[in-house]
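Before we start, here is the structure in question, set down as structure tokens.
The other protein chains are all here in position, but one chain of the complex has been omitted.
Naming follows writing order (A and B), and every chain is counted from residue 1.
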Amino acid sequence: MTEHIVGKSVPRKEGREKVTGAAHYVDDMTLPGMLHGATVRSQIPRGVIKRIAFDPQFNLGEFVIVTAKDIPGKNCIALIGDDQPCLADGKVNHPEEPILLLAHADPHLLRAAVDAVLIEYEALPALFSLDDSERRSQIIWGTDNIFKTYVIEKGDVDSVWAKADYIVEGEYTTGAQEQLYIENNGVIAAFDVEQGITIWGSLQCPYYVHKALMALCNLSEDKVRVVQMETGGAFGGKEDYPSMIAGHAALLAMKSGRPVKIIYDRLEDMTATTKRHPSRTRHRTAVSKDGKILGGEIDFTIDGGAYATLSSVVLSRGTIHAGGPYYWPSVRIHGKAVATNAPPHGAFRGFGAPQSLFAMERQMDRIAQVVGVSPVEIRRRNFLTPGQTTTTEQTIREEIDLGKLLDRALELSDYTAKKTRFAQENKAASTKKGVGIAALLHGAGFTGSGERYLASGVGVEGCADGSVRVLVSSTEFGQGTNTVLCQIAAEALNLPYENVQIAQPDTNQVPNSGPTVASRTAMVVGSLVRSAAAGIKQTLIADGTLGSSYTPEEFRAACRQYISEHGQLRSLARYDPPAGVFWDDQKYRGEAYAAFAWAIYIAEVAVDVSTYSARVEDFVALQEVGRVLHPVLAKGQIIGGVAQGIGFALCEKVVWQNGRMQNGQMTNYIMPTSADLPRIRVFFEEMGNIHGAYGAKGIGELPMDGPAPAIVNAIGDALGTRFDSVPVLPEDIFEAVSAQGER
Amino acid sequence: MTVPSENRGKCETSLAVNGKPKTVRVFPMERLLDVLRHELGLTGTKEGCGEGECGSCSVLMNGELVNSCLVPALQAAGTEITTIEGLAEGPQLSALQAAFLECGGAQCGICTPGMILASCHLLKKKPDPTLDDIREGLAGNLCRCTGYMQIFDSVAQAARRRNPA
Partner (left out) sequence: MRSNPADYELIAPGRLQAIVALLANEPGQWLPIAGGTDVMVQYAAGKLPARKLVSIWNVPELRGIDILPQEIRIGAGCTYTELREQEIVAHEFPLLASAAGWTGGIANQNRGTLGGNIVNASPAADSLPALLAYEAELILVSVRGERRVPYLGFHTGYKKMQLAPDELIRAICLRRRFSEYLHYARKVGARNAQAISKVCIAALGRLRGGAIGGEIEDVRIALGSVAPVPLRLPEVERILTGKPVDRELAQRARTATTAAIQPIDDIRSTARYRSAVAGNLVAEFVAQLGATA
């Protein structure tokens, strides 16, 4: 079947507004009588609040002041567990924890006002690293500092050690990473006794905020309305955090009776909001003499910060991906999320998978070295093939040929020739070059029973003017939600793309299509859009207003007529779990994801031996994604994700001191500029996907998984020195090269 | 003692914005960024970092690219400012704006106004830029979404369209 819209690079739905400066982000909006809000935050990592006083030299009388005592409902940010307070009440558990809120009509007065709030603490000992948390010199959360554990077991691991020709061990760590959306977190809240709370915000998940505010403000469902504004980047950093900032603005709005805007500046956003979970993975792998994995143990631990928030879900994905795209006859994977006294860590593109896949791909290169085969061969010999099962015993049902994918990537990157040439040239050159591989899989959609639990709903409606409108709570933040969902609806209805619009996500207007996360929007929500679109067509056909084949004008006329007669033309589609997809939440076993996308990434790196800096010279990103719905958007997602991955590997380091980020400015938290990236070459393969709209698999997060291991493997190839941690800064390369020189 | 902001200390400041004369009554140390966004309601220029690193606040001042978050209002007096709102001619998009749309140069859009102005400034100085020229010209504008490649494509396309070979 040939599609005429899906598969084409149609214009971005909201693109014109974006290139003319007309797009409305939350800070572009003002309401009459609006106040500006600010947050007073903890200056210590852990302790008891002894006293809150106001500097007598400063007149705080004109300010609206909110503390935990003003909270009408439950003092928590409702998410999964309810352990995170909206405002600290008596004790604090991380630096920058919010304690008190202020508002005033003049935003310029807020800084001095925040400084005028004097808080006395009795400090308690705090924990700052994953290792410290495990040692339990203090218990800072629950009874044992552990938010969550998972165990995945397959086969008989304990028997493999005796049979192994090699036992390869490795420990790999990844640091925190800041999402660094260019638009900081921001929100406006308004309160009215009749209507309740309205929130306009920069956010990914309107219904998460809706749920959180109901509990916080003690309001019923119909008294909370959340509207997503144009959002300037998110990457997971606006998945759960907006519930916190929205809660703050709502409390100030309720107390003052005026609308309240809170916009963070860069320093506050970086130091107070979520980051990627730091991780430590320990591998112990039993390998046969021909390099086949017999079995192994993987210990995957992530640092969740001070409160549980999303850590259990990040842990889940990281644990399930820990075995990579390989066949494990037996394996035991322990996943654990622990507490430290840092601001809670959260979602960032990849969501646990970049961490555990970094470890797996480094481990594969290590195994190759020990066994004496090439990094190419070790992977080829262990790739999953159709009919085999993953670590969770999910059978690979699609005809994926990873060996062939690898071959194609090797050819595109000229890997073999370069490896040989570099080995020769490096002997004399002042720039050492190397190539590195990462092979990966990425499960799209919510894990296991997650999609069933979400029970997403989607609407498509005909409008009075005959156009069609998509109704979803799925948000656009650059990745192309608006465009792709309209493409799908237009395709399903055989209408021009221009005739389809999408409603601004507003919980008063759209059903809950689930959060915009987990690379699920095109695949899962897109499928529902297709169904709902077909639904309105069926309604018109059944009504006799439309024939089974029609022109766009005929559709428009039929739609108008139907609405004038019936008042509304709307179809709702709800997620129906596909048959044959079973997940056991207790044993953590079964079909973890409806679909996996597969990828081979290859990096070429050059290391300057006088400055010890590594530079990516060429990058090949080859992935199988089911179906490319929009070539320009899809390519843009991969390049953007690879760019973030390069940052994760080489320059994005959070400098911590006592739980607080020290480099919370763009000058000192280093992300790549246009001068720092090579040409990133993107290639797709399309095998289709029975569970995704028009065969699509999710691709938003996949590109985050490959760059770090590919680059670090390449640096190892260039220097002969292996790194087991990211980021790898020039200072790290210097220390390793010096140590090597001293031996 | 705090007092609400008064007019005391503010000055009449005249400048041209997108070809139109404007007079605003602002403190001399008000940032040009805030004058544009709050006094003049031109919210197309964005704040990403407040420290001159991200370039989201870029505008043209007397034809030169500047970070408006680092320009005090007093120093903008008597100058000609061009913001993103000044680029399109009515419904007709500029070559750059059209190219950004076609080539995927804008994803979330928050860096886009500054990025387009930086590109505009680049093409004025180098109408036929190499890839290295483009990288250098845009190195002061951070984008977190695109990884820059499709922005380079957009600029190259606009350059080609303006100078058909």
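Brief remarks on what is shown
The working rule: contacts are C-beta pairs under 8 Å (C-beta built on N, C-alpha and C of every residue); 3 or more make two chains touch, one makes a residue touch a chain.
Not measured: the values here are computed from a predicted model.
Touch with the chain that is not drawn comes from one residue among A:Phe58, A:Trp161 or A:Phe734, which is A:Phe734. The residue touching the chain not shown here, chosen from B:Gly44, B:Gly86, B:Gly105 or B:Gly137, is B:Gly137. Remark: the omitted chain is touched by one listed residue; of A:Pro278, A:Pro672 or A:Gly692 this is A:Pro672. Considering A:Glu17, A:Asp265, A:Glu393 or A:Glu617, the position touching the chain not shown turns out to be A:Asp265 (whole complex).
Summarising the interface, subunit B meets the missing chain with residues 5-6, 9, 26-31, 34, 50-53, 55, 58, 64-67, 69-72, 74-75, 118, 121-122, 136-137, 139-141. Against the chain not displayed here, subunit A makes contact via residues 107-109, 111-112, 265, 267, 609-613, 651, 655, 662-663, 667-668, 670, 672-676, 730-731, 734-735, 738.
By definition in this document, only the chains that are shown with their structure count from here on.
Our note on geometry: subunit A versus subunit B, Cα centroid distance of 30 Å, whole angstroms.
The touching residues of subunit B, counted against subunit A in their complex, run 1-2, 4-5, 37, 42-51, 53-54, 56, 83-85, 87-88, 93, 97, 100-113, 116, 134-136, 138-152. Of all residues in subunit A, those touching subunit B in their complex are 9, 11-12, 14-25, 27-28, 58-59, 62, 105-106, 108-109, 112-113, 179-184, 230-235, 265-266, 477-480, 632-633, 635-636, 639-644, 665-667, 671, 673-675, 677, 679-680.
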